[in-house]
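A single protein chain has been removed from this complex, and every other one stays in its place.
What follows is chain A.
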């Protein structure tokens, strides 16, 4: 199989999913990332990143509980797959090596 690539935003979203654990659903990911990056993100950009990664096999998802704030609609909780973790590590390794050669 061709090696699947991760975009910059995708990588950030993926990491956030891992950080948030059971709370990793759309809006929460958006809030967390907005806070860390100190910029506003749209629901659309987060959602499309999530859907793309789910298609590529980086994420799995299942419905969580519904709340009143959500107008009775269920959350979709995302979890990273082993493939995602492996890819993230690969990326990190490449970057570390690159930084090492700069120094």
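By our rule, contacts are C-beta pairs under 8 Å (C-beta built on N, C-alpha and C of every residue); 3 or more make two chains touch, one makes a residue touch a chain; residues count from 1.
Following the convention adopted for this analysis, contacts and distances are computed from a predicted model.
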What is the missing chain called in its UniProt entry, if the choices are "FtsX-like permease family protein", "YciI family protein", "Amino acid/amide ABC transporter ATP-binding protein 1, HAAT family" or "Anti-sigma regulatory factor (Ser/Thr protein kinase)"? "FtsX-like permease family protein"
Among the options A:5, A:21, A:36 or A:70, the absent chain makes contact with A:70
From A:19, A:43 or A:83, the answer for touching the chain not displayed is A:43
What is the set of chain A residues that contact the non-displayed chain in the whole complex? 25-27, 30-31, 42-45, 47-48, 51-52, 55, 63, 66, 68-71, 73-76
